[in-house]
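With one protein chain withheld, the remaining protein chains of the complex are depicted in position.
Here the chain labels run A and B in written order, and each chain numbers its own residues starting at 1.
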Amino acid sequence: MRVLTQSQLNEWLDDLATRLRLVAPVDVQGRLLYRPVRDHEAIAWGYERSDMSPKTWTFPATEAIVTIEQGSETQINDAPPPDPTVIFGVRPCDARAALAIDALFLEKEPRDGRYAELRDATTLIGLACPEMWDSCFCTVVGGLPNGTDGLDMLLTELEGREHGQSYAVQVLSAKGERLLAGVTVQDRDVALPEPKLTEGLPTLSPSSEWKAAFDDVYWQRLGDRCLACRACTFVCPTCRCFDVRDEVASRRPGHTVFERLRAWDACTSAPYRRIAGGHNPRPTPQSRLRNRFYCKFMYYPDDFGPLGCVGCGRCIDTCPVSIDILEVISDVARLAARESAEVRA
Amino acid sequence: MSSQQEQIREAARAYLEGGVVSVVIGYEHGPKGQVRPAFVYEAGDVDRLIWSRECNQNLTTYLHSFKHSPRRGAPVPRVAVVVRACDARAVNLLLHEQQIERDNIKVIGVVCGDREARGQERQACRYCQEREPVIYDTLVEPEAPVKLSETPDDYADILEMEEWAPQERLAYWLTEFDRCIRCYACRQACPGCYCFECVAEQVDPHWSSIAVELPEKFFFHVMRAFHLAGRCVGCDACEAVCPMDIPLSKLNRKLAKEVEDLFGYRTGDDPAALPPLATFNPEERLPL
Partner (left out) sequence: MASEKLFEPRIVGFLCNWCSYAGADLAGTSRTQYPPNVRIIRVPCSGRVDPLFVLKALQDGADGVMVLGCHPGDCHYQQGNYIAQRRYALMHRLLEFIGVESGRLYVDWVSASEGKKFAQIVTEFTEQVRALGPSAIRPRPAGVALAAGEVCA
C-alpha cells in the first residue's frame, strides 16, 4: 500500500500550491469553508465536516456564463478556461454528491459545457472519515465514510503509533495517478482501518413509497415552521438549482458590458417558482419543502439515477427551525408502514 | 402558581377548545430534544407545548403566514402566538403597520428570564429591561420574580467600534460579509421583513445583481438594516439563524441606538407611537 507521512504530504501540498490552485478546508472566522490555500499550514487539519461543501468549486455560487461587450461591434465571450484546481480533503459524501450533480449536468442532454470544463480541470483528493459524526447518515443513502466513489484519490489516516501521522493512499483515477507522479511515497504493508459506523439509523423508503405518501397531511404540518430561507439548499452538496439573469455589468458611453450570470437558487424560496404574471405553483412553504424532499428521494433518482442526498447532515445542523431530513426519512417509513397496514386490513 | 409551561398549555387549550383560534404557535421538543417552533391545531395536542431556557426563536414571524384569507370568501385565520418580551414589541410593530388585526390574534405573553442560544446566554437578554411583554391577552407569570438585567444596552461594543478609523470598520464588515452565502435566513426569520418581493430579488427595477459576491452582500445587509431602522425590535433572530455566524444584530443595534438618540423612540414599546420613519415633525431640525 502506498503511504504518505504527514511531512511528505505537507511537502507535496506545498508544491501543488505553487503549480495550480489548491483548495482545502480553511477556518474562516470560526466557520469551515473550502478556500484556496498557499501552503499546508493554512489548512484546518483535524476537521470533521466543513460547513459549506466543496461544490462551489465545480458549481460556483455565482458564475458569468457569457459576457457580451457591445461597442462599435458586438463581442460575445465565453467564460475563460478555468484554472487547474486540486481540492484536498474532500469527504466521501461530498465526492458522491459531485457524481450526483454530474448525472444532470454531464449525462443528460443538453450537457452543461461550463460545468464540464470545471469538472475536468478539478482533481478531488479525498480524506476518509474515521467515524460517522453527529448528524452524518451517509450509510442510509448508499455511502460509506471511507467510500471511494467520485474521488481521484483517497487518503486514509493510519492508526497505530508505529505509523506516526501518516496516510494510506488509494489512487482511483488517471487524474489521481498523474497528480501523484514524481511524489515520494512509502510502501508499507498496512490494512486500511475500518470507520466507526453509527447504528440504529432509519432505512430509506424506495421511491414508490414516497409517491404513496405525497398527499399526507404530514407535509403540511412539517412545512408550517419552514422559514423558506435557502440555507439548507446552499449548504447541501447535491442541490444544484440555479437562477440565470442577464445583467448590465458596466455602461460607458459607446461601450456596454452585459453578463449572463448564473447563481445558486433554492426551491424552498418563494420567488423560485413564481412565473410571469405572478402565479406560483408552489405558493406555500409547505408545498416547497415537500418538493425539496421529493426531489431528493423520488424525482431525482427517478429521472437521473442517483439519490439527491448523500447523508452529509449539513442541512440538519443548519436549519434554524430544526427540520431534520433524517427524521423525515424515518417518518416516511412510518407513513409507508401505516399505508401498507391499512391496505392489508 | 403553576409552571409557565403549564400556563401556556392551559391558555392554548382554552383558546383551541373555545374555537377562539385555529392554531397556537409555540415551542416544542423535537425527537432529539432540540427546541423548535410548534403549530398546535387540536386542543388534545397542547401537551406538545413546552417552555424552557432554550425557547428563543421569534415566533411572530409566522403571523405573516396567517394574515391573509386562505381562499376567496374564507375568513382570515385566528392565531395564538407565544411571545417573549422582545417578540411582543414585534406584535406592536405589525399592528402599527396594519399587517395583522388585533382581533385576529391572541398573544400569550411570557414573562421570560434569560434565554440560552447554542449553549450560551443570549446577548439581547443581557440588556433586557422589561421581561413582561408590552402586549398580551394571556400573561404567563413566572414562578419566581424575574430579575431585570442591571444595565440597559449601553452599546459599549458599538461605541468602541465608532472609535476605529473608517477603513477599519469597513474591513471588519467586509470580512464578516465575505462568508455570507446570501441564503436570506436572516430576512426570513425577521418579523419586520415581509415584503412580497424583496428589493434584493427584484428583477424590475433591478436593484442588485444576484451574484453572491461581496459588493452585493454588503449592499443587501446595509440596505436591510436601513429598512429596519426604527422597526427592529432587537430579538436577534437574524443573528441566531445565520448559518455563518455573522454578527448581524450589531448593525441593527447601531441603528436602534441612533433612533433612540435622535427620536427618543424604541420599537414597539408604546402601542400608540408610530415608527419614526413613518412620520415626521415639522419643528424638527436634525444634524445632516
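The rule we apply is simple: a residue touches a chain if its C-beta (ideal position, glycine included) is under 8 Å from a C-beta of that chain, and two chains touch if they have at least 3 such contacts.
This is a predicted model, so every value here is computed, not measured.
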(request) Looking beyond the chains shown, say which of B:Tyr41, B:Tyr172 or B:Tyr194 touches the absent one. (result) B:Tyr172
(request) Using the touch definition up top, pick the residue from A:Asp83, A:Asp246 or A:Asp303 that touches the left-out chain. (result) A:Asp83
(message) Tell me which of A:Gln29, A:Thr74, A:Ser208 or A:Ser250 is the one touching the absent chain.
(response) A:Ser250
(request) Considering the whole complex rather than only what is displayed, give the residues of chain B touching the chain that is not shown. (result) 158, 161-162, 166-174, 178-179, 181, 199, 207-209, 211-216, 218-219, 222-223, 225-226, 229-230, 251, 254-255, 258-259, 262-263, 276-277, 280-282, 284-288
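We take it that only the chains that are shown with their structure count from here on.
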(request) Would you mind writing out the residues of chain A in touch with chain B in their complex? (result) 28-31, 33, 51-52, 61-62, 221, 224-225, 227-231, 233-235, 243, 245, 247, 261, 263-264, 266, 269, 271, 285, 318, 320-322, 324, 327
(request) Spell out the residues on chain B that touch chain A in their complex, using ranges where they run on. (result) 30-32, 34-39, 57, 61-62, 65, 175-176, 178-179, 181-185, 187-189, 197, 201, 203, 206, 209-213, 240-241, 243-245
